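Only a portion of the chains appears, each positioned as in the full assembly.
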Amino acid sequence: MKINTDHISALNKKQEDSYSSELDFLRNKFSKKGITLDEIVQKVADFQVAIPSWALGAGGTRFGRFSYGGEPASLEQKLDDIGVLHALTKSAGAVSLHIPWDIPGDVKAIKDVAKDHGITFDAMNSNTFQDQPDAKETYKFGSLSSADEAAREYAIQHNKDVINIGKELGSKSLTVWLADGANFPGQNNFQTALINTEKSLKSIYETMPEDWKMFIEYKPYEPNFYSTVIQDWGTSFMLANACGERAYTLVDLGHHLPNTNIEQIVATLMLKGKLGGFHFNDSKYGDDDVTVGSIKPYALFLIFNELVYGMENNPQNPDFSWMIDASHNTKDPLEDLIQSLEAILIAYTQALLVDQKALRNAQQENDVVKCQEILQDAYRSDVRPILKAAREKSGAAVNPLQAYRNFEVRKQLIKERGTKTLATGL
Amino acid sequence: MKINTDHISALNKKQEDSYSSELDFLRNKFSKKGITLDEIVQKVADFQVAIPSWALGAGGTRFGRFSYGGEPASLEQKLDDIGVLHALTKSAGAVSLHIPWDIPGDVKAIKDVAKDHGITFDAMNSNTFQDQPDAKETYKFGSLSSADEAAREYAIQHNKDVINIGKELGSKSLTVWLADGANFPGQNNFQTALINTEKSLKSIYETMPEDWKMFIEYKPYEPNFYSTVIQDWGTSFMLANACGERAYTLVDLGHHLPNTNIEQIVATLMLKGKLGGFHFNDSKYGDDDVTVGSIKPYALFLIFNELVYGMENNPQNPDFSWMIDASHNTKDPLEDLIQSLEAILIAYTQALLVDQKALRNAQQENDVVKCQEILQDAYRSDVRPILKAAREKSGAAVNPLQAYRNFEVRKQLIKERGTKTLATGL
């Protein structure tokens, strides 16, 4: 299915919900601080987040999975779903593919579908945490870090294959999430595993085209429950430095120990020019992968505060690859993504409203109370009118969730695809 | 397959590993403290832990599963596997069944198989966290706590069915693990969910035979990631009190927030006569379900210290249902269970060696240093000779893991069952 843009404008026009007076209020308030609202509206309109191909189906836990009707059964259908999202929000204009789940049969056809939806190909994702039915080597005891050379080579080759597929599609980066680790003390030798990983990553890095980047994810635990080879940003950063200039650390919000100060990690990496990618989700306990902003919206704002600061002040750091990486266990995946996009844009907008000059002065004067006031003033503002203005400007639905329900998208998808489909992937 | 007891005694005889001098050393050392080693050997020989039927196959995570050869494909085969375990250790003489995975086709036949292996039927486990293919109601949004009366009734009936199956087999208890909860703030009304749960549990409780017990598990998160209806021991305890005298709290070691003092919970529940069941496993991060004693053996000892204390001093508390509840993602499940049994018996034995009288005196005198010394003296002792003596006494293999490998059990199972079997269950 495809959303008709006329329907969106019609719906936008019908909006009883007028936000212009609110927008004026915000414009006045922040203009006094030297912040031009129209520039912010434009920035918000420009902001794009990639959708991973595996996020269009229902997620599950190790205790099982409750399926959802109308799930996409092919890469084309996944792109169609992102097309719906992008039409409604104009901020989901990219897809992040996962190999082997998304190997395109007909590359040209897939590129056409994507182009038709206005979707570009963001980072490619390799998979060395599962054995495919026809696999010649097993990843049960590790892949890029494995003590077994054959398994390592097999995993390296897989990553190279992923790069090749990505090259054909027009992607420019590879994300490596290494699930390798150990379930028990003694199971592997930490130093050997790290040395092997560095060698494997270098080998992959060397075959990347010159205009590609490599993103190295870190995660403290799961699916291994004693140790993971790349357990924290420090390890990822070290590996990225070892690989070369175009290797970067990727931060996934859920991949941290309890109480980690993530915004400080973000600031440090940008200072060093090594923050390459960003995976959005939210969590209360571990890598819960719930909707962005549904649990700790203030933490999300603080992270965006550092991101915005870095984008302004750290030319040494490249543009980011942004992606939503959540799991939709009990919600309609598309609705969940709409809520995630909303939360991301709200946090981004609030961060753009921070009075950086006043903040710098208050920091210099050690006026702790005022520093807090400045951040909270931006955060406590209701910025939804800015999002609406940005969306109206870019031809998106002013209220995407409302539009999604109004257009009965899920009903339509179920009609087209049935209730028992199962998205490829997890 | 079945282990020949002659082979075990033959192997025991061949043991170069003589432990008698070590045992004498321990006997002398502890007799000075008024602790009779032979009594402890007997207690260790008597100790029995139930094996859950789902623990005989390889486990997995939400990221997939690496299967293991020779997994049991039927309830009979599961009982056979426990039979192997019990023959080797003489401490795994019970099984805990899970419905609907283990519905017996021929009750009498199953009872005969169990009897033949010397296995009794411990607590029955219901499953309201997954929808079965033919389910008339869904548990996607809850079962015993559901806002939907039909789903509640369906879940209540399922638990009653489980009791009926258990009655036929000779089980005397029902374990309720309620996965109900919410992934997002606002998703359910905490009070309504709790009220519904209490009502549902009471309804199940009332149909239990008079010689049955009900065990109510608690867990702070997973598979729900914002809240669970029975999030902690306080909630379980409240519900058990509401149900009646034969309802108890069940403690699963992995079901706690980081840093929880579990041994204190154990002590409190025993004081109140409400600790009914115990699920053993270990974890570093969450409900990791790794081999018992593989991560925090001292914590396990401290818990056993309270259990032993309670067994001596709390007649108000009933005998426990002990069970291993671990997941074997990268190990041979049977080897993993042997390692878990070993860790449990070590901790139990060490706890039995605590000089309770001296400890009481040191506590009364606030001699904190001495209190610590007393516990550590027991813990630092190498108690493996006691386990060996207990096993020899009861006809088990002195070194069960060695015997398991010696007898090439897994090779045998693969020969019998093939490499591609998949245990029913998770």
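Order of writing sets the chain letters: A and B. Residues in each chain are counted from 1.
Here is the rule we use: a contact is a pair of C-beta atoms (placed from the backbone, for glycine too) under 8 Å apart; a residue touches a chain by one contact, two chains touch by 3 or more.
Everything numeric here is computed off the predicted structure, so don't read it as measured data.
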item: Total copies in the full complex, given that 2 are placed here; value: 4
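As a convention for this text, only the chains that are shown with their structure count from here on.
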item: Averaged-CA centre spacing for the pair subunit B and subunit A, given as whole angstrom; value: 40
item: Subunit B-facing residues of subunit A, complex; value: 59-64, 66, 129-131, 138-141, 179, 183-185, 187, 220-223, 225-226, 258, 283-286, 288-291, 294-295, 327, 329-331, 426
